[in-house]
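The complex appears here minus one protein chain, its other protein chains still in place.
Labels for the chains are A and B, by order of writing; each one numbers its residues from 1.
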Amino acid sequence: MFEALIEGIINLGTPHSLMLLAAGSAVGLLFGAIPGLGGTTAVALLIPLTFGMEPWQAIILMGGVMAATSTGGSVSAILLNTPGIAPNAATTFDGYPLAQQGKAGMAIGAGATASALGGVIGVISLVAVIPIMKAIVLLFTPPEFFMLAIFGLCAIAVSSGDRLLQGLITAIIGLMVGFVGYYDVTSTVRYDFGIPLLEDGIKLVPALIGLFAISEMINLAMKGGSISQETADVKISRISDGVKSVFKNWSTMLVGSGYGTFIGAVPGVGGTVAAFLSYSTQVQRDPAPDVEYGEGNIKGVIAPESANNAKDGGSLIPTLAFGIPGSAETAVFLGVLVLHGIEPGQKLLEDHQDLVFTLVVALTVSAVFATLVVLILAKYMVLLTKISVHMLIPTVTVVALVGAFALNTEIGDVVIAFIFAFIGYFMIRFNYPRVTFTIAIVLGSITELSFHQSMLISDDQLSIFYTRGISVFLFALTILSLAFPTFRRKMKERKLAKEEAGK
Amino acid sequence: MRIPEQRQPTAWYILIILAFVVLFIVTSYKYNLTDRMFPLMVGYFAVPLLLMDLLSLTDTKIGGQISLFFSGKSQKQVDEDADPTPRTLGQELIIFVWMGALVLGIYLIGFLPCTPVFVYCWMKYRGGYSVRQSAYLAIGTIVFVYVLFELILQYELYPGIFLYWYG
Partner (left out) sequence: MIGKITTSVLAVGAAAMLASSPAMADYPRKKITFLIAYGPGGGFDTITRKLGPYLKKYLGGKVTIVAKNLPGGRGKKAAQFLAKRKANGSHILMFNMPGHAMPNIIGEKAGYDVRKIDWLGRVAQFRYVIVTSASKGKYKNIQEVLKSKSQIKIPITGPGTTGYLASAILWNALGVQPKYITGYKSSSRYALGVIRGDGDLTILAKGSFKKYISSKKKKRAAFKDLKPILEITNGKSEFGVPTTGEMGQKDLSILGGDRIVGTTPGTPKAIKDQLATALYKAVTDPEFVAWGNKVGRPVAPLNAKDATKLVGELFSYYTQYKDLLAASNKKTR
């Protein structure tokens, strides 16, 4: 293993390799930042370029891309409320309010730093679990998926704080959106109302583009001015403050990275869930925050950003153990390996350890490289929040719509983005949480599917949910998270009492 | 049982969601048991939640209690937390029409002509910029979109409904 690691480092050590890595990283940043494009598209589009390369060179290029996308995505999430890729949606909740307060630099600094550290931790965890990788993947069967989904839904619903009732309502609407389309258990197409586009269900990316990017543009059109409402006091938006805040809140970053690695390793759940769960856990761990979550708490940026970069390492676990992609990105990456005549799965790990470690090293270096680039450029990117909204609105709207189209070259997705822009706008207007809505779209179908599969496996015995260790554990976590609001209120009362006493 | 004026738009919003939920429940009965089980569960769960939300807007005692139970805040505090931006339905409609026109335009004649026209018109007529500034940004945006998507990424940007099927 050690030799393979050395070989990986040597592979990356040449100027040519470093150039490839830098190029991949740059492409990843750009594609991550533009909504609708994302890492999957970037990897797919670079495939023809790799035809003339050695396999390890292709791996360096792709590793560069994959490690950088979510860092790029965090920038647009913070500056424009536009998640570059789906997992960055969780970053908007506190990142964008920070930008509105003129602290975009700090938010970007924190997001980028958390990304780099999360990415490195994810990769280290990957290397650490290689010997027991298969066991981890096999732990999750349909009943566990069901409990995980229920836990996710509950944890995130209660994290909507004093808008709990409204959070539950939007969660339900999100679940309904998730039910639209083809249902894999019965092969029935539901709630399509005869529209062919809806047969495949409502796709997450165009929905998010509408829900966050375009709805915010409509909102800005109502408000006018510029995104940053503060008249620039440069001192409070220092990028280095953001970097420092990550080290100050190291436990937030560690928990986030843990979530990212762990959820990333479960095939079919993905970075969005990881980032949202990390966010909601942070809200729950911190019952008496200095700044309310959703109003610009820096920890609300660190938690999801460390998670969605750590998931790159995590999602390689099933990929390497079984040749089963842990995410859409790794699915395309597997395709690249096959194109180069390498069969993924257990054999890859046995016959091509050098390639695995080349990837590991490339992911690590690229995560750090992308962060450095963002930190250097952040000063200029922040200016976006200071220009008039009437320059931003038309350009962001158009580019976001092109992005919605580009994902599947499907014009219907542009219409979906438009409809979700309305839904999103009214959610902003009437203060209905979008956190629960988004996560319910993702988890709704997992909940239903894994429930029905569990019933098929157990011949309709509900006991399947409480006779298995992990699902019981997840159930206990769910109960804990539901008890949380009461706890939170108590803490708040105590804090108030203390302050009173202090006076 | 009265809903104070400042909360009436929210009430309408809830009623629209409720109508949507009812439509969803009705549609669900078209499907087989396995297919409608979860949707119905979710649908029926939504109705009492929405009604409670509606009640919490009224100036009744129970409304206040619901608000306090779920948010730990009195109705008055909730009102104070609401976004203070003044919004009238008229202003909102105008922006929806702008956005709707853009999407309809893209659907009919494609991205390439719509992009510069939309950017130019918005800058000029909503932002009050000069012809020159508006034109610059319009050209800049279309060049960015064309170079990135069409040239570098080799996407065939949607050319409008007629060219798409018969071009």
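We take it that a residue touches a chain if its C-beta (ideal position, glycine included) is under 8 Å from a C-beta of that chain, and two chains touch if they have at least 3 such contacts.
Given the structure is predicted, the values throughout are model-derived calculations rather than measurements.
**Q** Just one of A:Val137, A:Ile317 or A:Leu355 touches the chain that is missing; which is it?
**A** For the chain that is not drawn, the touching residue is A:Val137.
**Q** In the whole complex, not just what's shown, which of A:Ala128, A:Leu372, A:Ile457 or A:Leu496 touches the removed chain?
**A** That would be A:Ile457, which touches the missing chain.
**Q** Against the chain that's been left off, what residues of subunit A make contact? List them.
**A** 40-41, 43-44, 47-48, 51, 131, 134-135, 137-138, 140-142, 182-188, 196-197, 199-200, 267-268, 322-325, 328, 331-335, 338-339, 341-347, 350, 408-410, 449, 452-453, 456-457
As a convention for this text, only the chains that are shown with their structure count from here on.
**Q** Just give me the whole-number Å value for how far the CA centre of subunit A lies from that of subunit B.
**A** 23
**Q** Which positions of subunit B touch subunit A when the two form their complex?
**A** 9-10, 13, 17, 20-21, 24, 27, 31-32, 34-35, 38-39, 42-43, 45-46, 49-50, 52-53, 56, 66, 70-73, 81-83, 85, 87, 91-92, 95-96, 98-100, 102-103, 106-107, 111, 114-115, 118-119, 122-123, 126-129, 137, 141, 144-145, 148-149, 153-158, 161, 164
**Q** Would you pull the subunit A residues touching subunit B in the complex into a rising list?
**A** Where subunit A meets subunit B, its residues are 34, 41, 45, 161-166, 168-169, 172-173, 175-176, 179, 183, 185-186, 188, 190-191, 214, 218, 221-223, 388, 390-391, 393-395, 397-399, 401-402, 405-406, 409, 411, 414-415, 418, 421-422, 426, 428-431, 447-448, 451-452, 489, 492.
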